[in-house]
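Read the structure below first, then the notes.
A protein chain is absent from this complex, but the other protein chains hold their places.
Chains here go by letter, A, B, C, D and E, matching the order in which they are written, and residues are numbered from 1 within each.
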Amino acid sequence: MSKIIGNSLPSIPWQDKPEGYKKPVWRYNSNPIIKRDATSISNSIFNSAVIPYKEGFAGVFRCDSRAVSMDIFTGFSEDGIHWNIEEKPITFLGDDQEILKREYRYDPRVCFIEDRYYITWCNGYHGPTIGVGYTFDFKTFYQLENAFLPYNRNGVLFPRKINGKYAMLSRPSDTGHTPFGDIFYSQSSDLEYWGHHRHVMSSYKGDASAWQGTKIGPGPIPIETDEGWLLIYHGVINTCNGFVYRVGSAILDLEEPWKVKYRSRYYILGPEEYYECVGDVPNVVFPCAALTDKDTGRIALYYGCADTVTGLAFTTVDELIQFTKEHTF
Amino acid sequence: MSKIIGNSLPSIPWQDKPEGYKKPVWRYNSNPIIKRDATSISNSIFNSAVIPYKEGFAGVFRCDSRAVSMDIFTGFSEDGIHWNIEEKPITFLGDDQEILKREYRYDPRVCFIEDRYYITWCNGYHGPTIGVGYTFDFKTFYQLENAFLPYNRNGVLFPRKINGKYAMLSRPSDTGHTPFGDIFYSQSSDLEYWGHHRHVMSSYKGDASAWQGTKIGPGPIPIETDEGWLLIYHGVINTCNGFVYRVGSAILDLEEPWKVKYRSRYYILGPEEYYECVGDVPNVVFPCAALTDKDTGRIALYYGCADTVTGLAFTTVDELIQFTKEHTF
Amino acid sequence: MSKIIGNSLPSIPWQDKPEGYKKPVWRYNSNPIIKRDATSISNSIFNSAVIPYKEGFAGVFRCDSRAVSMDIFTGFSEDGIHWNIEEKPITFLGDDQEILKREYRYDPRVCFIEDRYYITWCNGYHGPTIGVGYTFDFKTFYQLENAFLPYNRNGVLFPRKINGKYAMLSRPSDTGHTPFGDIFYSQSSDLEYWGHHRHVMSSYKGDASAWQGTKIGPGPIPIETDEGWLLIYHGVINTCNGFVYRVGSAILDLEEPWKVKYRSRYYILGPEEYYECVGDVPNVVFPCAALTDKDTGRIALYYGCADTVTGLAFTTVDELIQFTKEHTF
Amino acid sequence: MSKIIGNSLPSIPWQDKPEGYKKPVWRYNSNPIIKRDATSISNSIFNSAVIPYKEGFAGVFRCDSRAVSMDIFTGFSEDGIHWNIEEKPITFLGDDQEILKREYRYDPRVCFIEDRYYITWCNGYHGPTIGVGYTFDFKTFYQLENAFLPYNRNGVLFPRKINGKYAMLSRPSDTGHTPFGDIFYSQSSDLEYWGHHRHVMSSYKGDASAWQGTKIGPGPIPIETDEGWLLIYHGVINTCNGFVYRVGSAILDLEEPWKVKYRSRYYILGPEEYYECVGDVPNVVFPCAALTDKDTGRIALYYGCADTVTGLAFTTVDELIQFTKEHTF
Amino acid sequence: MSKIIGNSLPSIPWQDKPEGYKKPVWRYNSNPIIKRDATSISNSIFNSAVIPYKEGFAGVFRCDSRAVSMDIFTGFSEDGIHWNIEEKPITFLGDDQEILKREYRYDPRVCFIEDRYYITWCNGYHGPTIGVGYTFDFKTFYQLENAFLPYNRNGVLFPRKINGKYAMLSRPSDTGHTPFGDIFYSQSSDLEYWGHHRHVMSSYKGDASAWQGTKIGPGPIPIETDEGWLLIYHGVINTCNGFVYRVGSAILDLEEPWKVKYRSRYYILGPEEYYECVGDVPNVVFPCAALTDKDTGRIALYYGCADTVTGLAFTTVDELIQFTKEHTF
Partner (left out) sequence: MSKIIGNSLPSIPWQDKPEGYKKPVWRYNSNPIIKRDATSISNSIFNSAVIPYKEGFAGVFRCDSRAVSMDIFTGFSEDGIHWNIEEKPITFLGDDQEILKREYRYDPRVCFIEDRYYITWCNGYHGPTIGVGYTFDFKTFYQLENAFLPYNRNGVLFPRKINGKYAMLSRPSDTGHTPFGDIFYSQSSDLEYWGHHRHVMSSYKGDASAWQGTKIGPGPIPIETDEGWLLIYHGVINTCNGFVYRVGSAILDLEEPWKVKYRSRYYILGPEEYYECVGDVPNVVFPCAALTDKDTGRIALYYGCADTVTGLAFTTVDELIQFTKEHTF
């Protein structure tokens, strides 16, 4: 039995796997949990991050407005399923207006490290790069320097220092609908200066795992387990009618996370339901957060659907690790 | 209260705004009003124009055949909702076979000026340009010269002369799936020779109104109001999985219509329903006609859905102008 | 009355044409007949071929795994509608490992000639080309040489020698999502060396039949009739949101099949149903097999839907030939 | 013997055809006549227009500055070979700042009609279109409205009214390095409103005249002859290493100039010399002006070389017309 | 010492390697040997093939006309350096007009097998494919079937049967400026039906031999030696300013020529001289023929330069094989 190294979360949202269901991840039966117009001016709410907070849950949500302006908003929930999302986007405090000036913000992740909640997101600064901020209370937010030079997306922090350094996964990109993309690992003593970058894994060229042949990118905060860091990530294939985004899993070495121990050739979740196949960008499932309960090994996975709504799915650490190892390259 | 400068149309199709509905435009509850196979050989009927005619309504419809040949057809309706569309495309009379020779025709608009109904459409003449014709009775049609050199789409007449000239909006293009496009204003004394072209507005580059970032084009005949010309137009964003067409609104100066007084950053209608998101070209709402009633300020908006069927939506001049001004850049 | 030159097949799957239905091909009312997860590890099952076998039916199916690895699998059915598909892909026997080495396999066709069942498919050999194999019993399979140099797709055999030669239709391509494509005819004495290639027909450039303007490719094994070879094929149009695949029909000369006697400007089947419009590749209907009964003239057409599931549709030889002749260029 | 319908120009620059030289156009033996840095801040001087003026010659020159800003400048010459080009670009007088506002200007033509010298050029107005101006003295210039909507290049006036209308050839384009382009004919009573557009000729698809397979565009002011309008134009082929611009000839009907009487399959001038093959845009010869002498039939052709310098070449009306007729399609 | 298995050719054109020159191939010091206008209507003469014939030499030349129409012409020479090229293109005799109909022809090779001279070339037949013909006397030419389905270029025969079969190398392609390309080997008993295709070698992805990273294609008829078939081929790199074509060498197994024994990482000839770098397609050296003398081991290499003129270079079998082995991957 694989074990999560983390906290108990008895209130984790949960539904048991449907009888006879054979795949490693199953959907919440009332998906989507957040609809496209859950705020008064939203066009779509997706690719968002949640985390346990006080008695319940807090989150940072990507809400594109009906101007299709991309920004990030806080939200709160008692049960992790029903969410109240703020009408106004997050504003950050900080010293340097050069950094605070907003161009656009999207695809947030939230990571608790030591004493605070860090938020990373795709931040417009003369092109997309990784914005970094933090909060103690989801009310007041402080923005740090952008982690990297443009052009980058999907900056995902590890939930603790590794070898004495903060660590971040990311997917360097270009300025548009990038047709390539690998996952890299970067290190920092202070979350301001980053270096010692290491290549983690590439998109897969070949038939053996074609769903991740165009690009890949990290999803939720990696889950620490006794087998290594359980990484849930997205992979993309380029069909004649556009990109299809699916979800995969890998296990990274605990102390040298740029070393991939296992990586599943099979995706664990793909667009099949109406709300995943139909929307502003069809055929996208895009995971950005996972809740975990160390006692039961349960994992609740939050994912954007068709760049329009937010879905919830379930698995367990044991099932997912076993699946990943069984189907590894 | 904003006022329409135009005619009474007590028979305008109408449904009241659903209770609790917050957006400025609401859909007819039995959409689509015209299905893809409403004629015996049609593949799709969309991007079409209607106008009050006699006791009821007449229209010019884009019906792509099941050869996917694009042509325009007349149709008639008593209530503006249930339509009888001819099985044979419109044929035009005229002097010069060079102009009468049909290559393809699509996306018609209909505009009553002075004593007749003018039809404009995207007309194949060694590339797409703006065809112009007229009818008195929707039975006999006369074709004039093409308004412009290729390559152009979305020629939309104003319903009266302005400063003594006929006036037309259009969107110059290229020969294919044009990835750019602004709206221009052109003038003519005789509907044959056009000049004094003026730039009206551009697609918007930036996050503040990204839904119209790739191209824009005029939709229905502009609606004259005491605030200016109310222009309903389409805007396009280029996602990794293709174009999404939405609908926006702007108010142009009455006497110098190339001057934009207000322009909403927010779209007023986007593809959300099944018939708008799924079809031959997913994620398209494309407005080509509006009926108006000056007494009530009601507007009935006809729009193509997914390049497959025809939808109907409602708003009022007051609500739309207020929305446009409130959310202007 | 047109007649099929072939065998009786009283057990052919069949539903009568719905009353009032006007189009030449009608769908099975419980489509899709094969769902995406009909095998334990399949992502999608589509673009597959069936044939009468013993008392029932056998088939070779394209099942993409949940690694989105493309391979071909046998399946059996008593009624041609409910299918049992093997969990393991076909393995071929043969002499030369260079040829037997699998890169990827997709879009199979099955053709009975003389004494055995030939299978052709798109075979990865330093690029896509036409793989050829045969079986007597759908248990043991033998692989021959690839028919052609790369790059090619949609190799479709004729069910008998013509002028003393085996004959194959195919669609030469490039290495990716080919934006062009014509159908060619090739001849062979031994199914190993091919030559005397003849051009059959091109994609159609122009409005008169725009649905097949980008590329075309042969579908099921041509059906021999007293009017000629009835060829059901796919055609593609490139919209601003991707390719739409539809189905068309043509009649080729019996003895010189590279000569097209009739070719319908109208498609005979296009994506309209949910399962045809929504899936991994939206808006695809792709025919790969047809069952025929010479006594009744019935045709049961199997086609891939949205690159995800498999559908079934019906027509008769008489109706289809009449339609093709009536709407020929 | 073909005859020019025009003026005597005894001072036309001239060199006899070199002995043994077989082609219809021969180069000036001291080419280029204008070097890239002929003005103090020029990067390149090319694609320019000259005309007889008073005792000598005047011209309007495209001089790209060393900022690679594109503008047009006057120049004067006594012999048509040695030129003094102004250091400051042309400024235009006019009423409407909207039109006078300069974005960029390039590729001018000069045409004397009735009482004045008209200048047309590619004018930036929210994209390239055809600017129109005039001067009486090459000192004071007046700008009229842009002739057409964007996007257009190579506006070339005829030197007299035809059927009572001013007439202009042009090549509609897109916003970039347009990969297509045909020549059209447009008419106007007042040089402000244009209409009755007619297609003249297309780029040629096929091996028989591949040098003009990508796009074509009109060059100098058409030369009136007893055989029709002698049109010298440029044609482009797209090689794997970019566009090659060459020069061709055609003869248009005198009264219906959109009707092509003859058109040479062979180019009459192509990039062969160092200064034509090497420069900012290699492999470009681009004609913009021709001087003619009706007494001798001499033609002096001015053409841009490699988008860098200006060349001069010679032919006679008789030789060129004969060549055009001999090699017509 | 490596040895050519072939004929003596004492009259082979030759210049000794310049003193101090270190590279394996050296140019004729009066290059180009054939200028662009060597025939009365030629735009360029390049990518051509020569062979010993009677007391001197014969050849088949690609001459693009000044219409830039591509065709092949015979030529004769006493010394292999000074050539007389016919003014009229080759016409072929044959039975089937479908095959004889000329679309375009380019890049010929000539190969003597058994009793006659075979010509292969890139032949337009609904796209580029490999044309095949033969002659006994370079006066009367017979055309056979095209060897392959489109799309293909660079069909190069071996000078004898191998394992009882005729053998041909080729480079399958697409319809345009193909950005990929590998060399394949095909077999035939009769030069009409081809099969048993084998992959020979790919373009090289990586820094170690980047000059051949985009595509490769066979050049002259392979030279039989005691080390294997010496294959001189072209390789292409895609720079930001277009393709650069260079020349490389490989040694193929004598009996299984699809097996590469050695392949040089280094090119043996690249565009450096003016006539190789400047022309209709800059930066191209493209070898199509080699003369060899078994007594001295001399090799005279004919190559197209910048798609404009024809050059000649020299090496010896010993030097080239040694170089190839020394620098093999």
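Operating definition for what follows: a contact is a pair of C-beta atoms (placed from the backbone, for glycine too) under 8 Å apart; a residue touches a chain by one contact, two chains touch by 3 or more.
Predicted model only: the values in this text are computed from it and were never measured.
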Item to check | Which displayed chains the unshown chain touches | outcome: A, D, E
Next on the checklist: Among D:N241, D:T310 or D:T324, exactly one should touch the missing chain; which is it?
Outcome noted: D:N241
Checklist outcome for this item: By the document's definition of touch, the residue of A:F57, A:Y125 or A:F141 touching the omitted chain is A:Y125
Checklist outcome for this item: Given A:S170, A:N283 or A:T316, the correct residue touching the omitted chain is A:S170
Checklist entry - Hey, which of E:L230, E:C277, E:I299 or E:I321 is the one touching the hidden chain? => result E:C277
Checklist entry - Going by the touch rule given at the top, which residues of chain E touch the chain that is not shown? => result 22-23, 207-211, 237-242, 244, 265-267, 270-272, 274, 277-278, 282-283, 327
Item to check | Residues of chain D (touch criterion as defined above) contacting the omitted chain | outcome: 36, 40-41, 43, 65-70, 103-104, 124, 177, 241-243, 278-284, 307
Next on the checklist: Considering the whole complex, not just the chains shown, which residues of chain A touch the missing one?
Outcome noted: 98, 125-127, 129, 145-152, 170, 172, 174-175, 178, 180, 182, 184, 186-189, 192-199, 202
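In the analysis below, only the chains that are shown with their structure count from here on.
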Checklist entry - Which chains contact both chain D and chain E? => result none
Checklist entry - Counting C-beta pairs in contact, which comes out ahead: A-B or B-D? => result B-D
Next on the checklist: Among all chains, whose Cα centre is located farthest from the one for chain A?
Outcome noted: D
Next on the checklist: Regarding the chain A and chain C pair, does the interface count as same (over half of residue numbers shared) or different (under half shared)?
Outcome noted: different
Next on the checklist: What's the distance between the Cα centroids of chain A and chain D, rounded to whole Å?
Outcome noted: 59
Next on the checklist: Between chain A and chain B, what distance separates the C-alpha centroids? Give it in angstrom.
Outcome noted: 41
Checklist outcome for this item: Among all residues of chain D, those touching at least two other chains are none
Item to check | Chain-level touch network, classified as line, ring, star, complete or other | outcome: other
